[in-house]
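Presented below is the structure to which this report refers.
All protein chains of the complex are present and in place, except for one that has been dropped.
A, B and C label the chains in the order they appear, each numbered from 1.
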Amino acid sequence: MTIRDEKQEGASRPDMHPTLWEISRPGARGVFPPDVSGSAVFGIPDVSMREGALNLPELSELEVVRHFTNLSHLSRGVDTHFIPLGSCTMKYNPKVSDKVASLPGFADLHPRTDPEGMEGLLEAMGTLSDLLQSLLGMDAVTLAPAAGAHGELTGILIARKYFEDRGETSRKVILVPDSAHGTNPASASMGGMVVRSIASKPSGHIDTLALEKALSQETAMVMITAPSTLGLFEEELSEVVRLVHNAGALVYMDGANMNAFLGVLKPGDLGFDIVHINTHKTLATPHGGGGPGSGPVGVKSHLAPYLPTPVIEKTDKGYSFKSHPDPRSIGPVRSFLGSTGVLLRALSYVLLLGREGLPKVALYALLNANYLKKRLEGVLPGEGPGLCAHEFVLSAKPLAAFGVHAGDLAKGLLDAGYYAPTIHFPLIVPEALMIEPTECESKAMLDGFADDFSRIVERAAAHPEELLSAPKRTPVSRPDEVLAARDPVLKEVTVPGSILRKH
Amino acid sequence: MTIRDEKQEGASRPDMHPTLWEISRPGARGVFPPDVSGSAVFGIPDVSMREGALNLPELSELEVVRHFTNLSHLSRGVDTHFIPLGSCTMKYNPKVSDKVASLPGFADLHPRTDPEGMEGLLEAMGTLSDLLQSLLGMDAVTLAPAAGAHGELTGILIARKYFEDRGETSRKVILVPDSAHGTNPASASMGGMVVRSIASKPSGHIDTLALEKALSQETAMVMITAPSTLGLFEEELSEVVRLVHNAGALVYMDGANMNAFLGVLKPGDLGFDIVHINTHKTLATPHGGGGPGSGPVGVKSHLAPYLPTPVIEKTDKGYSFKSHPDPRSIGPVRSFLGSTGVLLRALSYVLLLGREGLPKVALYALLNANYLKKRLEGVLPGEGPGLCAHEFVLSAKPLAAFGVHAGDLAKGLLDAGYYAPTIHFPLIVPEALMIEPTECESKAMLDGFADDFSRIVERAAAHPEELLSAPKRTPVSRPDEVLAARDPVLKEVTVPGSILRKH
Amino acid sequence: MADFIPHTPLETREMLEAIGVSRLEDLLAPYPSDHVLPDLSDIPSGLTESSLMRKMRSMAARNKGGGSVPIFRGAGAYDHFIPEAVSPLVMRGEFLTAYTPYQPEVSQGLLQVIFEYQTAMSNLYGMDLSNASVYDGATALAEACLVAHRQEGRSTILISDGVDPDVVRVVRTYVEGVGCTLKQIPLVSGQTSLEDVVKCLDGQTACFVGAIPTFWGTVEDFSGFADALHQNGSLLILHANPHALALLRTPGSWGADLATGEGQPLGIPLSGGGPYLGILTASRAFMRKIPGRLVGKTVDREGRTAYVLTLQAREQHIRREKANSNICSNETLLSIQALVTLSLLGPSGLREAAEGSMKNARKLRSRLLAIPGVSPVWQETPFFHEFILDMPMESTKLSRLLLSEGFLSGLPLAGYPSPGAESRMLWCATEMRTEEEIENLGHAIEKVLARHGGMKS
Partner (left out) sequence: MADFIPHTPLETREMLEAIGVSRLEDLLAPYPSDHVLPDLSDIPSGLTESSLMRKMRSMAARNKGGGSVPIFRGAGAYDHFIPEAVSPLVMRGEFLTAYTPYQPEVSQGLLQVIFEYQTAMSNLYGMDLSNASVYDGATALAEACLVAHRQEGRSTILISDGVDPDVVRVVRTYVEGVGCTLKQIPLVSGQTSLEDVVKCLDGQTACFVGAIPTFWGTVEDFSGFADALHQNGSLLILHANPHALALLRTPGSWGADLATGEGQPLGIPLSGGGPYLGILTASRAFMRKIPGRLVGKTVDREGRTAYVLTLQAREQHIRREKANSNICSNETLLSIQALVTLSLLGPSGLREAAEGSMKNARKLRSRLLAIPGVSPVWQETPFFHEFILDMPMESTKLSRLLLSEGFLSGLPLAGYPSPGAESRMLWCATEMRTEEEIENLGHAIEKVLARHGGMKS
């Protein structure tokens, strides 16, 4: 069996790498665990013991190393490519932060260690909490949520509990602009709330009149993404906040786009009651191919009692777990303290940048987005000539006449050596391409991208068939998604070693 | 500027990745070193200060990370491919050994630390030394040499000093079989000795008669590679050793191929006076793209006084530097104790395998080599039907009629997803292909390789032009080596950032 | 002293010019001018990399991690063997810094790895399928309960007291949000009685949740549970430690509809509590009802094998408020880590590690029981690698004293619901413990008891 190299002619791109099960060789051994002597009679009745073989791959250590090393070559990350995914803030993930998270004392710390044995971790988490509190302009922060959506759910549950405690149990409606990320309505539902969508104005901004109409005694909260998923700062935000508060409801900020504000604007100052941020976006913790993330939530003082447990507090002896958490707490939203391995990276990032570096993040994120927007002006329609925040949205609609869609442009960009922008989001823009360069890309990279993007759009009009058959320079061409969903194959069912049987 | 992806169609393989200087942007900053306050007036006269700019690349941290990550994709290692390079023993390099070498206490230890502060390192090196002494069957070992060739030089200098001390100053001739690795004669010359080459028998074995004739009062030493670079164990080795010793000379074993003996045969038992091994072959330390290596040397007791300094000795209080090294020592051959980062990996390997695992290395190395030899029997001529040791040599001579050479077959193998065998070595076999599978490759891999090899040889005869234009699936096709050597370009002379000037 | 901004001053000027503004601050025009550029004086100055490392190393040194104290504590997070090859593979930049594989053509490596992870989890749990991960074990179980709730709209969740009380609290946070109630089934000698469960079944019973092994270390017999539940139209959910499944009967084999677990024992460092790995598996009937990403195998245009994210219609980015869950980012990197670990160990290695843990747990138990005043809670109940003992001292105090002696003792069960109690401790020994460590621990306890006196001795 030959594991083919990934550097291949398009015309003869080989079949994919075999799976671990296809190359498994029954009887082969990799790493041996510690050798423990003693009897193997454990007193467990047969009925409770595993019956039958454990179908895991059997391979040598070298085979495993090769498998994953070669597979890694078939994926693009920030470390290899420019990833202009809007709303994802794919910025550089400092290697020093990885190192910090791997230090003995952090990496080998049992989460149920007595507090006396985790003073360093408590200090780290307490410090991060304080820093975020300041950067967000909020009064209290929880580090527990495991991702942005988890932060949203936490926020929803806090709002729910808050209104229950106030006896306003009829406040069950969450208003969400139609430009919002799917997690906003989904989190609201999961928190047992009723979701109402608010249509945006053609400009992409919140329709303040529509919102005002929608507000009622039943409104618990309005979730606003700031800057919006179109990369726009809500023109009438202060008015919106005033209206919502007047209606007795809370205002939530989805802070996934906080990179646009970092160090230059504090959500708390804008009147938000709750905000979550995504450390795996704004605070440069690695996305890891889809996770882990972390979604700290900040609240104003009236909501602080509702934060999930455990709660870290600062005493004169340093940071420690609050021994008697407020009974109004929504309870824990996950096991243990938080994704500390992620949060240590976030802390490292904030400490490295400090008060000088943090505002530069937002300023340069805005610079890059506005520069690239300018460079792509006229190539495809966008939101118009004004300043955007940290990202901007283009529409590939004009190309529909040639049968070319946003997704096809994305494939062309893959061939040009980039990851694609976010496509088909926000849903309110037809054929959306959402582009976020982050502060970490150089002018040279942006210029190259703008040139390639423009060239691809030109060719799309002239030779649409080219783009429709893209990508050609990738390990596979477009996979058949319909086939995948028809009768899904979700696991390897090959008999172990099948691929070896050729001999 | 677009850094192209390496996954490309052959027909449109892009130009190479730009160099660090081509993408350098004057004024860009990467990592900041520690910030030291204080005056920058140092009292060094201007005449001794650097004048003019320091032409190093100026890049962001992300640009550096991308550059090297993407370049890594253009190179094959054991971690990605089967590397059947004869005489190179490209076996799996355990990750745990890398970890050991990086442990604080080892990695951050200053080499001039007082002995009291390096007890652990001394124990590690002493232990390795003892283990090698046993495995080599020798009486003393030095860990100083930085590579195999360096070990050879050390051995030559020891022999030289030994004869000088005995007053036999006319012994200046080193006899080297013509099948030997180029380092053997080169090391002998570097040690100020005179090299005489001994022709091998057609079978590849040492011509004992020729050797006997060559031996004289001027012979200092005979260097023998065991098993030979043809993968053969010298039939008449004991006779050869007897003859050389009778002539008053020493016998040196080039132990680069020690993988064939590990745990199953001790060079000392065969009568060798000096032997070096390559930890980066036999003891699974990574080759690192060409180095670092390490070349410990073992000697019999009569040569022990001549070993290079520093010398580690075992006392009842543990291992320590010998405070009064023998005045007969040849002196130091490099700075400090040795390439301890490499040697710690070698020690880890030996300790992991232990007395059970070590002999398996040789046995399975022989198994793999003999199995692959069998599978390729009849494909190209080799040494005949007998058992080989850890590697074997084929000759591509029959293909010369079609204009195809060993190097062309190598290129075909690159396209098939392997690294190539060693070619054009040993020099005594025309169109040599030297194949060493090591014990670490699976039967499945060997079967796949044998099939692909056979197919390539077949097509070479039928469609030689195909092979002559190989490789096609690699990032570049064959480079023009003549052009490279004509007026060599050995450094980047582009003005920094040249590639960016397009915008 | 770092900002990871690549711009040279010249480039910044050129870019500002192209945009048509003169200063960076002009780009803040859309923001409310009275709030921009706030005071950051409470944020410290930026550190150089080396100062950061110094600071964080000194914080780390104030924690008692496994490198400085042998760990005899489990209770949901375990000190198992992690092969050294795991980290260099998982930390490769291509995996570490990738986004969710929405563009399959340039994410085949990641997609294949997730597909392989799904296979490994399906096989380990004996279930038809696995998703690509959720946040952690607790939220996995909570999500599974929500699947059961959505199935028929039933709102009572029966949950065995064998489930980690802290996990139960998380489940409560989740399910109470949608109006469900939790009903806990007590243990009898560390086991859930089928009769007790059956007594609670009614038309509102969405599911019953059991644990393999229980939080208290015991191994249960779930014979008959699936049938009884299914007859009532309720689901069986089993929350299992994946490491233990190398030896113990699988959720699938007990007839579970959904099975969840905390993936940390599969090669993921303890890391003070996260990031961990939420495992969620199911029988095929629930394929379109479970939350989270799924990777499926398909072919590309030339018929080559290719992998894609599939059945996305379940997810929030398509279904919004009607989605099966709000989950978006999951724990992909940790799933890779678990897969690499399992590949390196293989079935034999995993089994040996589990057996090693069981052997050590038994050695530990014998050694502790040899200490005067230490007594067992259950004499005969089968257990995996954890067990409760009555200690002759208040457990929180004993734990602190042992920590200062250099051991992370069993978990003090003071404050825990029954069978927890003031003087009880939940002890654990994995395959990583040595005989010497067990013996030294025994001595340390004897010393501590002798010096401080026991509560009951």
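Basically, a contact is a pair of C-beta atoms (placed from the backbone, for glycine too) under 8 Å apart; a residue touches a chain by one contact, two chains touch by 3 or more.
Since the structure is predicted, the reported quantities are computational estimates derived from the model, not experimental observations.
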> Of the chains you can see, which ones touch the chain that is left out?
Replying inline: A, B, C
>> Out of C:V21, C:L40, C:M91 or C:A228, which residue would touch the omitted chain in the full complex?
In response: C:M91
> Which listed residue (B:T113, B:Q217 or B:S301) would be found touching the missing chain in the intact complex?
Replying inline: B:T113
>> If I consider the whole complex, including the chain that's not displayed, which of B:L209, B:L387, B:A400 or B:A461 touches that chain?
In response: B:L387
> Residues on chain C that touch the omitted chain in the whole complex?
Replying inline: 49-50, 53, 57, 67, 81, 83-84, 88, 91-93, 432
>> Please output the residues of chain A touching the missing chain, sorted low to high.
In response: 25-28, 31-35, 58-63, 65, 69, 94-96, 98-99
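The working rule: only the chains that are shown with their structure count from here on.
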>> Could you work out how far the Cα centre of chain B sits from that of chain C, in whole Å?
In response: 45
>> How many angstrom lie between the centres of chain A and chain C, each centre taken as the mean Cα position?
In response: 20
> Where in chain B do residues touch two or more other chains at once?
Replying inline: 5, 25, 28, 60-63, 65, 69, 94-95
>> Going by the contact rule already set, what residues in chain C reach two or more other chains?
In response: 1-2, 4-7, 11, 49, 83, 85, 93-94, 106
